[in-house]
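Structure, as structure tokens:
Excluded from the complex is one protein chain; the other protein chains are retained at their positions.
Labels A and B are assigned to the chains in the order they are written; within every chain, residues are numbered from 1.
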Amino acid sequence: MTRLSGGLIDRSRSLNFTFDGRKLTGHPGDTLASALLANDVRLMGRSFKYHRPRGLIAAGSEEPNALVELRGGARQEPNTRATVAELFDGLDARSQNRIGSLRFDLLAVNDLFSPFFAAGFYYKTFMWPKAFWEKLYEPAIRRAAGLGSLSMQADPDAYDKGFLHCDLLVIGGGAAGLAAAQAAARSGARVILADEDFRLGGRLMAETHLLDDAPATGWVSGVEEELASLPNLRIMRRTTVFGAFDHGIYGAVERVADHLPEPGDKPRQTLWRITAKRAVLAAGAVERHIPFANNDRPGIMLAGAMRAFANRWAVSPAARVAIFTNNDDGHRTAIDLAAKGVDIAGVIDSRDNVTAMGSYPVFAGGVVSDAKGRLGLTQVEVTQNGRSQWIDCGALGVSGGWNPNLHLASHHRGRPVWDEALQSFVPAKDGPPGLIVAGAANGQGSTAAALRSGAEAAVQALGELDITATLPDLPQAEDVVSKPHALWHVPGRGRAWVDFQNDVTVKDIKLAHQENMRPVEHLKRWTTLGMATDQGKTANVTALAIMSELTGKPIPETGTTIFRPPYSGVSLSVLGGGNTAEHFRPRRLTPTHHWAEAQGAVFVEVGPWMRAQYFPRPGETHWRQTVDREVLATREGVGICDVTTLGKVDVQGADAGEFLNRLYCNGMKTLKTGMVRYGLMLREDGIAWDDGTCARLAEDHYVVTTTTAQAGPVYRHMEFARQCLWPEMDVQLISTTDAWAQVSVAGPNARRLLERIMDEGVDISNEAFPFMACKSLTICGGLRARLFRISFSGELAYEVAVPTRYGNALMQRLIETGADLGATPYGTEALGALRIEKGHAAGNELNGQTSPQMLGMDRMVSTKKDSIGAVMSRREGLAADTRRLVGLQPVDSAQPVLAGMHLFTEGAAQNTETDQGWITSACYSPHVGSAIGLGFLARGDERMGEVITGANPLDQQQVALRVVSPHFVDPDGGRLRD
Amino acid sequence: MLIPHPLLGLRDAQEFTYLGDARLIDRPDGMAEGAEAAFAEYVYLRDNPAGVHRELWFHEQGDRSWLIVTRDTVTHEILGAELARNVALAANGGEA
Partner (left out) sequence: MHFSGFRVIKEALTGHKGWKPLWRNPEPQSSYDYIIVGGGGHGLATAYYLARTFGQARIAVLEKGWLGQGNIGRNTTIIRSNYMLPGNEPFYEFSMQLWEGLEQEFNFNAMISQRGVLNLCHTDAQRDAFRRRGNAMLLAGADAELLDAAGVRAMAPFLNFDNARFPIKGGLLQRRGGTARHDGVAWGYARGADMRGVDLIQNCEVTGFRIEGGRVQGVETSRGYIGAKKVGVAVAGSTGRVMAMAGMRLPIESHVLQAFVTEGLKPVIPGVITFGAGHFYVSQSDKGGLVFGGDIDGYNSYAQRGNLPVIEDVTEGGMALMPMIGRARLLRVWGGIMDMSMDGSPIIDHTDVEGLYLNAGWCYGGFKATPASGYAFAHLLARDTPHDTAKGYRLDRFARGYVIDEKGVGAAPNLH
């Protein structure tokens, strides 16, 4: 088929593209769909279930049939509607969902067996033999199902996210949207005009109506030019507003580079979050088809789409076409196509007594009752006054009236209401607050009504914001409203499609009715109606009407359906916004990170942090070698570890002591200035939540630490207590986690090392600075620092804090200065081993399920004061829990101990009832010379010395374990105090 | 969602962390008679209304204020927001 005259394509340039390997050409301005039609391609896809040959139905994003795979390699993109794929040079498109070629799809055999595949058939069969479902039936069904395919490679393109704010968001750039944008922009309000198309104008580009006696494209260009000149208005083409969320927030996707061969340095798409004080939805309408037997033949399409292809893209799907309509709109298609020289075989109008509006045959009171042409329409059967005849045509335009495109208006679950006069659903009044629907989307479909209602909506919306806008002078336009005759389907014996993609026919709806699947949601779910990629835009209302015929109830009583976001498919890549791979979450680096990197440290993810896990040295071939060395170096000399990631909260004020007294289950008010105390925080439900240290630097100044994992939540909780529970207290909080670098210096040589960096006159002897002392002081010649004598490892140990920017230097200084003392950096692995050897609880023990009793800390929960969680920690169920923290050591030192083993009395049956506990943490202990573990064991405190079984059924392991004190190292704590 | 912060104006709800029912500011006295029953109710039971709900939000990525937001749980409409501290002070008989 050669091109028709006119159209909005640039004939001066040709674009090469391929479809299923065939080399074809089109022009700038074409979509893949229009270019395919211009190359006489009518067959573009296969349906989901029966693999019926299919062509275009529509010209817009609602297209259910012509879904193709676009591009190749890692950019392969399944299920792209040919109608929205903008043609570019080199575009490569392939049909999908077929085995073999598009013309000879082997799966078309399904169509022969279609009687067996009626609605709901899956639910009634494939039950025996039982094992066959997963092994045979389901894999076969899965292979046949699905549409396009993924490349299985990571998307190579870049994506972006952005935020926009405006007074008015206008969704849709057709007659109503342009009028709204013009009225709003002239008021000075901040306006965004978004349209999914690459060209503004909407339906105006598809029609031949005159505006002020001139082609509409002139008016569109004029408005476009004016809008482009206004700084307060932003035009967003190729931008689909896909969802209406709370408080005027709209999600939109801008296809920045989908019309280019490759995005180059641009993102392929951008996800916009638009916060709009008001919005006008001017999304137009979607035409309805009328089901009749074999109405899915390639070449049968919506009459409005046929007109759009002819007027905007200068193509006709065939040289000779027919029209089937129940309203005046179908005649427009005939007039427009005839004007372009297309042979009109006739207009079949279901209304009696209609006459032609041009020179073409009219079949008044007639219907199309069947169609021929498996791979492309050849003939339609016209039934008129009980007589049928076949007429030749290569395409049929069908017009059953228009459904307002109210998708976004129902995103807040407001149900559309039936308008009897329009014979369609219109948006409900309880749509998203701030959203006004205008134009055809609101049932005001004539050009004049659309222009007027768009402008009025903008004026009204801005008026609500106290911005005065006035109605612009709108052009004179046609104002004909065509009321469709209620013809929802053509009765007959053949299969008549309602939902094209999912192959739901009128018979399926009848069957659903027969089987009492009558509520609209049952109908949808039983038949899969409306579940296809167009979300039922082209099917739902028709199906409802047919169900209403069957039940004898009016349409509104039969039910309505709503739409859910997104308006049309949104790529997962753009929703992820490029925050993928290593950019999935930000990395927090410790102050000594670069130093550790230079030492060749291996890092590990700890929440948002990257921490040094261990520091391998040349010759070490296994991580355990390294960790054992680091542990022993600490126990024998001095080890140094960056512990900056612990949360730090500065607590100041006259009531700071009382405040902390109420937060921690143990007392903090009595803590002496210059001293540190271990603190256990409970949740209000009495479960141990977080532990740390609490240092009193001055009468009214405490510094508390939290675990790395709970730094954020604990601070939040402290602010809650301060602002909401005890607002009258004089206390201020600030998180200083990022302000201070903190380094642990542990081991028998710790003091000797630290003495070397203390400034003159600072005495840290055991007498002057005993265990659990703290002090603000200066080191390294005037650097302010805080020193805490606390130990996680059980050794003589300190933590030194300096302003963060000195952390790296401090680490370097300590290692250099302490070389002769055996100063050794250690990572989180050794840190873990050291604390397990000492029996300190950490994250694995404090997992949110542990009571103070289980930790042996119930006596810490003061009964003399009220504190968070104290009351609930004494509940019957917690008190009755006998599990206690114990140490576990294999009887045979060669045996493994694994965290996650369950504990049993030796020789007992092993099941849920006999389960006595589990191992929380385990490691190899260089100190003990075997693997060791910590665990919670029923009556653990009474079972010291007993040999029990550690079971790991996952690996069929059974290990004899001796119950011991959790303090494998220095149980009396002598080393801490030396 | 957008939350009308009484000091900072409209802020995206993503800046906030949600806690729940504003009754959580009315913590019982742990030293009183019958405290266990009072706490069981305080910690666990909720009105959970379908409609107007007063609830606590923390401006975690902002000024670290705890707010009491009044919001309709059916429509998500926000009817107001106050500083929780002021509400708590008023409830405790102090000055807001």
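Here is the rule we use: a residue touches a chain if its C-beta (ideal position, glycine included) is under 8 Å from a C-beta of that chain, and two chains touch if they have at least 3 such contacts.
Quick caveat, the model's predicted, so the values are computed rather than measured.
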item: Residue among A:L32, A:V68 or A:L147 that touches the chain left out of view; value: A:L147
item: Residues of chain B in contact with the chain not shown; value: 1, 13-14, 18-21, 36-37, 40-41, 43-50, 53, 55, 71, 73-76
item: Residue numbers in chain A that touch the chain omitted from display; value: 48, 75-79, 115-116, 118, 121-128, 130, 133-134, 138, 141-143, 145-155, 161, 243, 245-246, 249, 251, 271, 273, 411-413, 507, 511, 514-517, 519, 521-522, 525, 528, 531, 533, 535, 564-566, 569-573, 575-577, 579-585, 587, 604-606, 683-687, 689, 843-844, 847-849, 872, 875-879, 898-902, 910-913, 915, 918-922, 951-955
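In the analysis below, only the chains that are shown with their structure count from here on.
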item: Centroid distance [mean C-alpha coordinates] between chain B and chain A, Å; value: 28
item: Chain A residues within the chain B interface of the complex; value: 245-249, 275, 412, 433, 684-685, 712, 716, 719-720, 723-725, 727-728, 865-867, 870-872, 874-875
item: Complex contacts: residues of chain B adjacent to chain A; value: 1-2, 17, 19, 24-25, 27, 29-31, 35-36, 39-40, 42-43, 56, 58, 60, 64-66, 75-78, 83-85, 88-89, 92, 94
